[in-house]
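Omission of a single protein chain aside, the complex is shown with its protein chains in their original locations.
Read from first to last, the chains carry the letters A and B; within each, the first residue is number 1.
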Amino acid sequence: MSETTTTQEPVAPQPKPSPGASRWEAWLPTVKDTLGAIVLALLVGALLIIFSTPRVIESLSYFFSYPWDFFRYAAIAVWDGYSALLDGSLGSPGAIVRTLERAAPLICAGLGVSLAFRAGMFNIGAQGQMLVGGILAGWIGFHFDLPVGLHLLLALLGALVGGAVWGGIAGFLKAQTGAHEVITTIMLNYVGRFLLLYFLAKESFQRPGQENLLSPPVADSASFPSILGVHTGFFVAVLAALLIWWLLERSTWGFEIRAVGANPDAARTAGMSVARVYITAMTVAGMLAGLAVAMQLLGRQDPLGDQIAGTIGFDAITVALLGRATPLGTVLAGLLFGALSSGGLAMQAAAGVPPEMSQVLQALIVLFVAAPALVRGVFRMRDTGQASTVMAKGW
Amino acid sequence: MGVTDTIKAPEAGTPIEEPRVRDRADLARQVRLVITFAITLALLVWFALNIENTSVTYVLGERVTVDDKPKELTTTWVSWGAVVVSAVALVLAALNRFPRRWPGALLALLVGITFYLGFLMWAYADQGGAFQAAIANPIPGTMRIATPLVLGALAGCLCERAGVINIAIEGQFLAGAFFASVFTSVAYSSLVFIPVALCAPFGLVGGVIAGVGVAAMLGLFALRYEVNQVVLGVVLVAFASGLTAFLLGQIPGSEKDTFNNPQILEEIRIPGLADIPVLGEALFNQTILVYLMYVSVAVVTFLLFETRWGLRVRSVGEHPKAADTVGIRVNRVRWQAVLLGGVFAGLGGAYYTVGSTGAFDRDVSAGTGFIALAAVIMGRWHPIGATFAAIFFGFMWNLQNQLSFVDKLPVELLGAAPYLATIIAVAGFVGRVRPPAADGEPYVKS
Partner (left out) sequence: MHLEIRGLTKRFGSFTANDKIDLTIEPGEIHCLLGENGAGKSTLMNMLYGLLDPTEGEILIDEKPVAFASPGDAIAAGIGMVHQHFMLVPVFTVAENVMLGREQTRAMGVLNRPQAAERVRELSERYGLKVDPDRLVEQLPVGVQQRVEIIKALANDAEVLILDEPTAVLTPQEIDELMDIMRELKARGTSIIFITHKLREVKAVGDRITVIRRGKVVGTAAPETSEAELAEMMVGRSVKLKVDKDAAKSGDVVLEARNVTVVDPRGHLVVKDVSFEARAGEVLGIAGVQGNGQTELIKSLLGLLRPAAGEIYLDGRDISHHGPRQSLEDGIGYIPEDRSHDGFVGSFSVRENLVLDLFRHPDYSNGLALDLEAMRKNADHRIEEFDIRTESADAPVSALSGGNQQKVVVAREFSRPLKVLIASQPTRGVDVGSIEFMHKRIIAERDRGTAVIVVSTELDEIFALSDRIAVMYDGRVVGTVSPDIAREDIGLMMAGAHEPAEGGAA
């Protein structure tokens, strides 16, 4: 938003990728940085486990008499935690199914955040978009009795429409009034929550004879069928990623999105409607968040309640950041965080490590990915000078 | 062409008439004001017409007490008075005679207050239930709720004036809240080095340390590693939320009293000032945290606009290269501003434990850090403006609390009201604001 970025001196040329470099060579630094960030995050996480486990801290009080105790207890605590994490995410078919089912909504919502990123917007509103999509999808799913297939389709449509409206509002406000989407999407998250609570208090949303704010699960006719224990919603999520990739990289609309995101002034000068891009991009981003809630409601058949979105809407931001706002990256990041999330629960059950550990790990991974210089410094990797910013600076 | 002598110097020329054109922004302002006041007026008329029993009760204190018995009030004058005020505003706006700058702001404030009163008359009249709620003084609750918001907004102002976007206020709140609770609890349960009365204020120290800690992470990654600052803020919030919840989970149940059962701050009555009618009790019978908030607003404003340090902070936020060319160490100044901001944000976080309810709970600040951020923007990056925006939020929340006893409006609508108000304010009246020019840009030498 500032003039200073545009008046750059022409002297310092950026390092150019050599023309012969294959795609994989170009990706290599990214992959290395990401792996380094994950390892570093796990190391910091291990320290946190060590220094917050009571038994380990107690052993510190007699560290100089029996230093071995400290190291032993520390190693046990870390080993217990992380082996449970791995076991709970990938250790059994059931664990893998859980991981995929947790990854599905993260991928969808993450795609929504990524898409907005590419249009130069910071969509913090996936949470609210999910909730509003959930109102419609849930209502269609449990209130009506429709043929198999059609019911699912309509419920899915409801999720998309709800999310699209909620995302579209933020895009519209930005395009028309310049209201910053960080503020409006945060506020819309709360408004969406109260909207959901309003409907949950209605009789038609409650289980018969019960008054708590929880709906019945959707009818089986409105749910995704399962293959090998995984609901097919997961594959829909992957298809959505493919579609978004095509839209971004191959379509005229994606061309406009990327141009507006990278340089709105040049895009406007080239005859693109920046306002329309903001509105359409946020609408589709909202749709993707709606698809995410469909994973919960129609895939896992979770009942609609104010916890339906959990922290998925916010985790989606970290997923998109880790995925560098590309569809493929988002799918991979979604799978990773899905694994962390399902492993986190196992960690609590098996090792007594609070499940919030996975949230800490997620944040640390993204933090370190965003600061490649730090990771390279820690691991003495060669600094390739490649920056990994996915969005414009400033407000 | 040899025309030099016939070309006149500009001074000699007669002033040329400017083309008379209505500026679109000016027109937009008029349209906006007309729509706003038309809605205000329509609602007020509707409120006034929909009162059957014109008697409501009120108290000047925050709640009905034995000494403060509800007094009767007839709604008619208030309701129709409000109608008149907004009608006048509407006419002025329609004629494009609505004043500008501070008289305009004052008039708008007056319309706002009368709208509030007109709304209250309707909301408290004709209550259905057996229990008749009385209109109570909104100021004490407003100030209490606004305290952390103001402190958080001050942190935001300091950082962003120096050119560092701070979305992590929520993270600073959470860390501040957690460690304030831990410090107070530990101090109380050990009772060795701190007198009981000072345990809760001691918690503020913990809050400040934690707030500065998160600020240090912000500074490290934003200034040293040049991480995108919006991204960084969101990640730090996730980190702080996860970390505090994780640490909370690591406190064994048997140790809860030692680590997470703090004393809370006591209210301190300032003699003299507290005896001022209506306002006195509200403003000057509060906890030390609220008084610290008053002082902080003044201190931050003075620092930013009247001191050498403030001039330098603003220069690195507006044009870091210009600051560099006169020998100012850009990143050093930014570090100072970010860390000082951490002090205020940490204090704000302490409100959520030792300042109000006591024990830390997961995500105890419930997203208010983001509201503080919105206050920074609505206040246009000025500490005073941000303070008023924060007080506005406090007011809306307090109103929601007070009206929850009255069954006139769905409770969910009331809950959403502060957020809807923010959207309307940001979209309708703030719009494209001008942040500090270099906000969010790491300073890299060529």
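In the analysis below, a residue touches a chain if its C-beta (ideal position, glycine included) is under 8 Å from a C-beta of that chain, and two chains touch if they have at least 3 such contacts.
Source: prediction; values computed, not measured.
Novice: With the full complex in mind, choose from B:K321, B:R362 or B:K408 the residue touching the hidden chain.
Specialist: Going through B:K321, B:R362 or B:K408 one by one, B:K321 is the residue touching the chain not shown.
Novice: List the residues of subunit A that touch the chain left out of this view.
Specialist: 6-17, 19, 250-253, 255, 258-259, 262-263, 265-273
Novice: Please give every residue of subunit B in contact with the chain that is not shown.
Specialist: Touch set of subunit B with respect to the missing chain: 1-4, 6-10, 13, 16, 18-19, 21-26, 306-309, 311-312, 314-315, 318-319, 321-329, 432, 437, 445-446.
Basically, only the chains that are shown with their structure count from here on.
Novice: Report, in whole Å, the distance between the mean C-alpha point of subunit A and the mean C-alpha point of subunit B.
Specialist: 30
Novice: What part of subunit A is in contact with subunit B in the complex they form?
Specialist: 1-5, 9, 12, 48, 52-54, 122, 124, 173, 176-180, 182-184, 186-188, 190-191, 194-195, 197-198, 201, 314-315, 317-318, 321, 348, 354-360, 362-364, 366-367, 370-371, 373-374, 389-391, 393-395
Novice: State the interface residues of subunit B toward subunit A in the complex, per the touch definition above.
Specialist: On the subunit B side, the touching residues are 165, 167, 221, 225-232, 234-236, 238-239, 241-243, 245-250, 252, 255, 319, 321, 362, 367, 370, 373-374, 377, 410, 412-413, 415-416, 419-420, 422-423, 426-428, 430-432, 435, 437-442, 446.
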